[in-house]
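In this view, the complex is presented without one of its protein chains, the others remaining in place.
Just so it is clear, A and B label the chains in written order, and each chain counts residues from 1 on its own.
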Amino acid sequence: MITKKRVAVVGAGMTKFMRRAQETGKELAYEAARMALDSCGLGIEDIECVTMGSAPDAFDGVHMKGEYLIDGAGAWRKPYMRNYVGGGTGVFAPIHGWQHIASGLFDTCLVVCEEKMSSCRPHPQAAFLTIFDNLTERPLGPNLVWIFALEMHRYMHVHKIPKEKIAVVSVKNKRNAMDHPCAQLAQKITVDDVLNSEILAWPVQRLDISPTSDGAAAIVLASEDVARKITDSPVWIDGVGWNLDTAYWTNRDLYYPQYVENAARMAYEMAGIKNPREEIDFAEPYDPFDYKELHHMEGLMLCKKGEAPNLAWEGVTQRDGKLPICPSGGLLGVGNPIAAAGLMKICELFWQLRREAGKRQVPGDPRTAVAQAWGDLMQVGTVVVMRA
Amino acid sequence: MSVKIKEYAGTPLREEDLKQGKVLLVDYWPKANYIWSAGTAIGRYLAELKNGRIVGRQCNKCGRIVVPPRMFCESCFRPNDRWVILKDTGVINTFSLSHITADATRIKEPLIPAVIQIDGTTDAGILHLVGETDPEDVRFGMKVQALWKPPKERTGSITDIKYFRPIGR
Partner (left out) sequence: MGLTEKIRSPRDMIHVEGEIPVNYLYTAGVAGERFLREIKENAKILGTKCRRCNTVHVPPKIYCERCFERLDEWVELPSEGQVEAFTTCHFDPDGSRLAEPEILAAIRLRDADESIVHRIKEVHAEGVYIGMKVKAAFKEKKDRVGSVLDIDHFKLCAP
């Protein structure tokens, strides 16, 4: 792959993630974007283009949400594009921004992701129901949790994973999130708390799931020459990958996210990574459910298929372990405003690789990290590799 | 969060704040009604369900037989070639025991959604429910068969199959 310019992240910002915010979507986008600009001392006039990631209009209840958010996203009278691939959006938005600069078209780009799910009543889940085929699936009266339950159960069955080894991920991430100032659901829980929580659709229980949230995040991207003028410690986007699988989800074996592996291969090849397990210092895979973190670790080839639960159980994925996973606290601990959640992970990579993560700082000298998001009908994998 | 940043924006509201009118709200009930057409493939699929049959499609190039049927093979990216009448038996690929319904109402006796791989297809499954079994007895790989509604109750819907039930126990 030939790119015209190397791209770095030079600034980042985010709002608190909350169950319901007073701020409008525009105000949330503004707060994150403003913070990102302030973090690197830039004004809006320094930004040449803006990309915005936001999940369905049906959540905020605003038609053409991309256009609605423009003024809060700093895109007034600028080249602007919206992107959306379900939950994968948060990691896809920086890829989209990366394309703007790597192509040689622009030198700076502001990437913003926003979600305000609390407007949707009685519960945002109702807007999700149309993800099921209206003719062949909705008449059965499915609940969104069913898809996750079916996938989780298949994963557990193929690799003979006991529930405790999955529950431990929820415990870890909510505990990690206690060091994250924006976290919505940071708390100390035990594996037993998870195993005793309400069974929604076995094997999914209440404490396996991340919350719905309102929130926004933003990053500033710059081409190499410009980045070096803005900051002494740019963080390079060295690899990007994205891949989607068929919507016929009942025609695939759900135990393994092949589309995440495909996206990861694309990103690793670009970044020159031959042995991800050895070369990646820490990772932020997407964790809307606890089993998903493990599912995605395997898709990212950070371990063998079926091995992730053992690594989690043995503490290898703790912040001070050999391969820290979700040091931020992930979606399970920080929150899940659909598009902003993935970008929060990118922000985490940025702060970690610059040693600015405070109490969440991964020890040692992390130089290479990977963030991944997932979305739609068990379909999309988006992967970004960043290096200090 | 960066150690350099002191304060993060965001004004959390609780459900009680909304009920007590602490903030001004606009309550909007959109009339979003839809008529979704079945299309060519699913049109036939549903019509055949009314006849008491499950049909799939086959691509001659890669040989895959798929259900629910579509008029094109997405891996070869070409139109596929023929209709295949399938058996109404299959194997449970994965299942769940759900204590929540579509609108999140809690139920004591679980619904058992499952992906059932239909015999005769290339590992193609459909979403349906499993019935006439104790939830404790459902197994991965279990053989099941469709229980059809009586012909005059069928309407041309996936629910013309009431559920799949275990066979050969």
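The rule we apply is simple: a residue touches a chain if its C-beta (ideal position, glycine included) is under 8 Å from a C-beta of that chain, and two chains touch if they have at least 3 such contacts.
Everything quoted here is computed from the prediction, not taken from an experiment.
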item	value
From A:Q22, A:S197, A:Q318 or A:Q361, residue that would touch the chain that is not displayed	A:Q22
Chain B, residues in touch with the chain not shown (by the definition above)	11, 13, 18, 23-30, 32-40, 42-43, 46-47, 103, 156-157
Where the unshown chain meets chain A, residue by residue	20-24, 26-27, 30, 33-34, 37, 43-44, 58, 61, 70-72, 74, 76, 118-122, 126-127, 129-130, 134-135, 138-139
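Here is the rule we go by: only the chains that are shown with their structure count from here on.
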item	value
Centre distance in Å when chain A and chain B are each reduced to the mean of their C-alpha atoms	26
Residues of chain B defined as touching chain A within the complex	1-5, 8-15, 18, 23, 28, 30, 34, 36, 38, 42, 45-46, 66, 68, 70, 74, 93-104, 110-111, 113-115, 123-129, 140, 157-159
Complex contacts: residues of chain A adjacent to chain B	12-23, 28, 31-32, 35, 39, 61, 118, 122-123, 125-126, 129, 132-137, 139-143, 145-146, 149-151, 153-154, 157, 180-182, 198-204, 214-215, 246, 248, 250-251, 253-254, 351, 354, 356-358, 360
